[in-house]
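For this depiction, one protein chain was excluded, whereas all remaining protein chains were kept in their positions.
For clarity, chains are labelled A and B in written order, and residue numbers in each chain start from 1.
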Amino acid sequence: MAKTMELEIFRYRPEIESEPTLQSYEVPYNEEWVVLDAINYIKDEIDGTISYRWSCRMGVCGSCGMMVNRIPRLTCAAFLKEYYPKKIRVEPLDGFPVERDLVTDMDVFVSKLTSVSPWIIRNEGEEKPVEEGTYLQTPSELAEYKQYSMCINCMLCYAACPVFALDIDFLGPAAIALGQRYNLDSRDQGRDERQEVIAGHDGIWHCTFVGECSVVCPKDVDPAGAIQRAKLSSTADYFKDLLIPWGRRK
Amino acid sequence: MSYMRKVPNTWWLQRRPYFLFIVRELTSVAVAGYCAFLLYLLYALGEGPEAYAAAIRMMASPTSTALHAVGLLLVLYHTITWFSATPKVLVFHIGEERVPAVLIAGAHYAGWLIVSAFVAWILLTTGTPG
Partner (left out) sequence: MAKSNEPIAWSLFSAGGMIAALFLPISMVITGFVVAQGFAPADALSYDRVHAAVSGSFVVKLVLFAVIALPFFHWAHRFKFTLVDLGLRKISLLLAIACYGSAVAATAITAVVLWRI
């Protein structure tokens, strides 16, 4: 008797229903399978109407993030054997509007990323012309921001964040970590420009250091740490501006 | 037509990390409560020997002991979580290597020990002329 498992999947089809439902499927149990394999099996063999995102199936693209038994996970990294023989509930990532089934509206997230100006910003007149070669950087300068450059934009951190769940305008972990990635990059001179967003109305000051964002991050980016460091540096800047207003940062 | 799921007010009861987070935050109530108590002690000190003696007697009551016990557990939870959080805020690099979090936390625990020993010595030894 082949082993099976039950997957309970969040369904939402706006053309036929105004409220979401849960639909159960029985899938074969396989020691090597991940939740994404099970969902692909459902799509291929049982119910082709199910909608979801996935791509690399190896934890680098960030596409397949979903709530698995109420915890944000990459479904390509969540093994069935972690849950067998209990049933698995799969839902779209918390905090985001649901477009259909397991597909969330990502515009919310992408606009936050853009808002932190995630590119090297140089001061007026300090742009190095191409003929002069590349900006040089030592290994220790790289080490300052490297961790924050590892983000795969999977949005698990947003799904884990209660502040974001309660306030969709919160800039959020990944966007702030991305801002820090550039702020701490020795080649960048754009920290002041980013402060308006990062330390602004919907930025770091909403964070209450729950810390779950860093716990669920599959790439050990530690966005919670990035945010707390931003709080410290923003505070230092605030008092420097207050006490030494004529001083100029980069 | 995208669907927005509602967040229940009991979100913090749904998972252990969220519950512990709220407990951590509510330790601030114990902190404020004890500081109010210290304030009361100082007020009694200012009011004279009888008021102060009454405050000391109250401090020895079972109610006081019970409140102190609960408060102490909460304040200890504050201290431990505070010292775990601080290394996330105070990040230092020496060359390429990051100063290990455990060193930063360790320094705080050492400081805690020193402060505690100092406070106990100040308050409980009668060497100083009164």
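Definition applied: contacts are C-beta pairs under 8 Å (C-beta built on N, C-alpha and C of every residue); 3 or more make two chains touch, one makes a residue touch a chain.
Owing to the predicted nature of the structure, the values given are computational and were not obtained by experimental measurement.
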item	value
Option touching the unshown chain, where B:Met1, B:Val102 or B:Leu124 are the choices	B:Leu124
Subunit B, residues in touch with the chain not shown (by the definition above)	7, 9, 12, 22, 25-26, 28-29, 31-32, 34-39, 41-43, 45-46, 49, 52-53, 56, 59-61, 64-65, 67-69, 71-72, 75-76, 78-79, 82-83, 108, 111-112, 115-116, 119-120, 123-126, 128, 130
Sites on subunit A contacted by the missing partner chain, in the whole complex	162-163, 166-167, 196, 199-201, 203, 205, 208, 231, 234-235, 238-239
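Criterion: only the chains that are shown with their structure count from here on.
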item	value
Whole-Å separation of chain centres (CA-atom averages), subunit A against subunit B	33
In the complex, subunit B residues that touch subunit A	1-5, 7, 11-12, 14-15, 17-18, 21, 25, 85, 88-91, 93, 95-98
Complex interface listing, subunit A residues touching subunit B	12, 14, 19-20, 70-71, 94, 97-99, 105, 139-140, 143-144, 162, 165-166, 208-212, 215, 222, 224-225, 228-229, 231-232
